[in-house]
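Mind looking over this structure? Questions follow.
Only one protein chain is missing from this complex, and each of the others stays in its spot.
On to chain A.
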């Protein structure tokens, strides 16, 4: 189906709201197209285009709610979905934690759409792949990569006058370059909502250089080391920690932000003073929608960590009311202040340490301390006297991001990233961190 514009979705949401006989009705429509190209062994393996649009309708009679979602938009299907949601709501018991849907608010739009990204076609995608494949063939290397572009929209509306519609675009590129003998591997990631900020050739060159430098890795004893963590090495660790910024969990004593005796750690200094993190839906490098679709509340620019202190926790509307706090839309991005130094400059001022390109397969070991395990991958190097001395074998780590952010020596220049498993758009710096805990060696290249 053609991409729905604001007039189209306004007509649909108005129709759905008028069809509903419930006390309250909320509607979310998400749709668009996603293109992608995937390559490996210096050839394209799959490429595709997906178009889809979905609508979710939630209604309430008093404190009784029902929900249905479909991906069909003819009049009959919309009516069917409304009736289905209403049937559910009539059968539902009252929800003791029910909160009324919010009243109308003027959403200040953010620049999440780029016409250039929207215009990407199969030829463009094939050319992105061609840059790294051709450069790798020339250097007797093997490329595997993935480029995906999205152009879509999100619409929210409710029976109390909320209406928001915004288009968004995004590109995501990752490339792994390996030596033919499998002894070296390098990687790069680039994300942007405007494809004109993306240079496929330059990005591929980063992965190629790392692959060539990473052969003949030596084993270093596991232990605690000063590390320079490139932004991609901390993105998932940070996301894990910010997933735990829920006020209710902290108040109930089941998160690292819980305090002995039943209080939370809002306002406590948990990190090094250099740590400043905030959310900002209008940030020019990592713009996100100005609302949180789950609650239909507006997002705000807000500090999460200020000079090392916990500055905000996420309150659901129910928990905010119970605790006398104010609920706002949950953050969609995470921005961390950094310095002006490049990673190369951080290396130059390091006497002894380990450079980590990325981390991999991170999982929670202990939520009490946010202890995470995972591994380094695709470019791990030993630094001595300001220079990369030689590649080293990959490590498994067992470390908490809370400890990591307490042991910061210096921060580098922030970079735009989407984490492997994170729902946040991230802008985070490279970090030099003391005493990072590597617990065993991995033979993986």
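Observations on the structure shown:
Quick note on the criterion: a residue touches a chain if its C-beta (ideal position, glycine included) is under 8 Å from a C-beta of that chain, and two chains touch if they have at least 3 such contacts; residues count from 1.
Methods note: contacts and distances are computed from a predicted model.
For the omitted chain of this complex, the UniProt record lists the protein as "TldD/PmbA family protein", which is one of "TldD/PmbA family protein", "NAD(P)H-dependent oxidoreductase subunit E", "histidine kinase" or "Branched-chain amino acid ABC transporter permease".
Here the missing chain is touched by one residue of A:3, A:19, A:40 or A:266, and it is A:40. Although one chain is not drawn, the whole complex shows that of A:4, A:68, A:383 or A:430 it is A:68 that touches it. Considering A:13, A:158 or A:174, the position touching the chain not shown turns out to be A:174 (whole complex). Although one chain is not displayed, chain A still touches it through residues 1, 28-30, 34, 36-56, 58, 64-72, 80, 84, 87-98, 122-123, 125-126, 129-130, 133, 142, 144-146, 148, 174-176, 178, 182, 187, 252-254, 256, 258-262, 270, 293-294, 360-371, 373-375, 377, 394, 396, 398, 400, 402-403, 406, 421, 439-445.
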